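All protein chains but one are shown at their positions in the complex.
A and B label the chains in the order they appear, each numbered from 1.
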Amino acid sequence: MTEPILAGGEPILAARTLSKEYGTASALVRAVDDVSLTVNQGESVAIVGPSGCGKSTLLYLLGGLERPTAGTLALDSQPIHDMPESRLARLRRHAVGFVFQAFHLVDELTALENIELPALLAGASPSAARERARDLLEQVDLSDRAAHLPSALSGGQRQRVAIARALANRPRVVLADEPTGNLDSAATTDVLRLFDQLRTAGQTLVVVTHDSRVAATADRLISMRDGAFVDETRLTGGSARSLTEITGLEA
Amino acid sequence: MGRALLIWRLALGDITRRRRQSALLVAMIAATTATLTLSLALQGVTNDPFARTRAATRGPDVSALFEPGFHGTMGTLAQFAALVRSPGVTASSGPYAVARLELIARGYRVRVHAEGRDRDRAQVDQPLLTAGHWTADGGVVIERGFAEALGVHVGDAILLNGRRFAVRGIALTTAMPISDPLIWLTRSDLLALAGGSEPLWESLNLKLSDPAAASAFADARNPPNAAWFLESWQELRADDSQTIANERQVLGIGAVLLAMIAIAGIAVLVGSRMAEQTRRIGLLKAVGGTPGLLATMLLAENLLLASAATVIGVAAGRVIAPELTAPGNSLLGSAGTAAVSAASVALAAALAFAVAIIATLLPALSGARTSTIRALNDPARPPRRHPWAIGLSSRLPAPGLLALRLIARRPRRTLLGMASLTIAVATVIATLMERHTPVLGVRVAGNILAADKQASLEHVATVLSVILVVVAAINLLFVTWATVLDARRPTALARALGATPNQVSTGLAGAQLVPGALAALFGLPAGLVVFGLTAGNPLNADPPIPLLLAVIPATLIAVAALTAIPARVGARRPVAEVLRSE
Partner (left out) sequence: MAEPNELPTPEPLQGYQLRVVQEVLLALLAGEASHGYQLRARLALALGPLAGALNDGQVYVTLSRLEKSGLVGSQRVGQAERPDRKVYSLTRQGRERVDTWLNDVSWPKPAPAEFHLKLVAAAAAGLADPVGIVDRQRRELLVGLAQAQRAALAEPPRSVAALLLEGVVLRLQADLRWLEACARYWNQARER
């Protein structure tokens, strides 16, 4: 792991009055409503809110997988809200890594092959891609599962493979959508530990979740309701109470 | 009652929800039934028109031609004429004078056999007029097949040995002991034209008390070196129907090829629907449907589609049949029209229903066997893993990587698609070869009749290859579409992981182009084999090599063009929507 980079570096993501609507006229759904957000280099941000409030939509917008209906969005200082699809795809390769609730591993590829896929798609040499995949597998502590197919992995292991895959091209920002949504408490802890390591290593991270444990690993917590931001809390750096105080275990 | 209504509603709902797939299934089955109908229709072609023409013209049991003047032949005209008095002969006509003349019409210069006839009707072989009038001085009657090949009609003017004649009539006959085209003139006109330069030939038509023994009768009176030649009606029929027999053979092989393509298509279709239907059965079971109810629903649905396909296929067969039986022109009646019998409709329907039942049984059985939970949770057809393909593909650029992995994911579908393309390419190759092969050994300059027979064979082969190419194209479209649908998640994922839309669409098209290239390569030799099987005398072929080789790039261009649109649509689907739905 590298030295932590101070939060508050250059902005990786800068969204201004971003909106996304689905459907038309009578069936119009405003999934994301006038949202502005800046995520700086090295920062980790959690977005929480009830089901259907537009978290996933926002995340897909930030990653350039959806186009906003209105507003502007810059990824790595480049405006992407109206960037042509092909250019956006090439930018995304090295700018964004995705982690999904449903893991979305390729069923017929082994753990190792899944992890090297983004590097291969980005045109890396097979040997470089393979080497990077091995390092990442080591980092997520699954070296002994390299040749396993996803169907032979537990949920937590699958998600760790997916996280490793998201890191394959050393993206500027990792975007995770409900990364622990399908996991039990122990597997969630594994994934959280990984996110915590990434955060301390200075990886910029945006996590969308309704699991407060996941949210609690972020530097900054944003609450959403009906497509809009309603609250923002800083979870690190403030004057914290002692742990014993929190737990009510005072002597 | 309520149950039947429920089944009906479920079946109809399913069909309307999957319009495209249902239409494809109908198209596949219809193409197969149409070809089956066609080849069955041609089974009846040979006997029927010949027999009817023979009855209507009082056709001869034995037809004889006296050709004097060849070196070393024996026999006089008197001896020839005495054949009439042979035992077993019940009626006769002739001898009529026959001469070889040069006919010029509509830019053609052709050698014809002209027969000099009286105005009165002959007891045997009175050609049947299909247009105009019988011979008169200055007028000529032309055999129908020849007239159509020439494109002349009643009232047109032609030149015979440089003299002007009017076409008085068009007629049919079954007495054509010669392979040159036939016309009739008055005896006096014929004698005037022949001008004594060559000795005249004579023809004779005999009716026997035992028509079945005609061949024996002819053989007994055909000594070697005789100045005459006798031919039985059976031999005449065989000559005449040679073309039809060839066509039937081409069509028979065509039907087999088409059935193979259609079965490949249906297999892809049923395979890709099966996963979905197994799941649907699981779901309906979970909400209380019995497996029996569901199988009945599926059966109702497939039978409905099969019925529609039968109607379309048989109707198409009826429309196309006359197109293919054009050589019947030389005989009475149009061969194809009456030939679509109830039996062939029944056979076509049986085929369609068999397909429908198989398409029902497979998912019904697997749905009944699969537990409800598994049907709901597991993909019924997990993709295949081929380590070699994955290893190899990781050395390729992104589109190649995607294409190879898509192929390896569903190898069976790829093979089926490839098979159907190979068959189509083979048919095109065989058709091209057919077009460049003279019929009857040598192409006689100006022999229009031979060219006509050739043309009709080409016609059949062309119509067939058009059908085959169209069906193969539908198949290809469908295979591409099935691949695009099936690969929705992996392609969306590839895009989320950094593939550009162009790389994805190139990959999707490439997944068809690679097997397409192989199909073109295999199709070339396969086409030559098919040609060898269908052509009467394949060794006379004059292979148009540049044209044959051009089929390979043409196939690739066609595949690229056909797959471009589905591949593009597939690559531009909103990624988030696909990834979100799971």
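In this text, contacts are C-beta pairs under 8 Å (C-beta built on N, C-alpha and C of every residue); 3 or more make two chains touch, one makes a residue touch a chain.
Just so it is clear, the structure is predicted and the values come from calculations on it, not from any experiment.
**Student:** Using the touch definition from the header, name the shown chains in contact with the chain that isn't displayed.
**Tutor:** If we consider the entire complex, the absent chain touches A.
**Student:** One chain is left out of this view; which of A:87, A:170 or A:213 touches it in the full complex?
**Tutor:** The one listed residue touching the chain not shown is A:213.
**Student:** Over the whole complex, note the residues of chain A touching the chain we left out.
**Tutor:** Considering the whole complex, chain A reaches the absent chain at 50, 185, 189, 192-193, 196, 211-213, 215-218, 221, 231, 233, 235-236, 238, 240-244, 246-251.
Throughout what follows, only the chains that are shown with their structure count from here on.
**Student:** When the centre of a chain is set as the mean of its C-alpha atoms, what distance in Å lies between chain A and chain B?
**Tutor:** The computed centroid separation for chain A versus chain B comes out at 61 Å.
**Student:** Chain B touches which residues of chain A in the complex?
**Tutor:** Going through chain A, the ones touching chain B are 56-57, 60, 63, 65-66, 85-86, 89-90, 92-93, 98, 100, 102, 104, 106-109, 113, 116-118, 120-123, 126, 129, 149, 165, 169.
**Student:** Show which residues of chain B lie in contact with chain A when the two form their complex.
**Tutor:** Result: residues 382-385, 390, 394-395, 397-398, 401, 405, 408-409, 489-490, 493-503, 572, 574-576, 579-580, 582 of chain B touch chain A.
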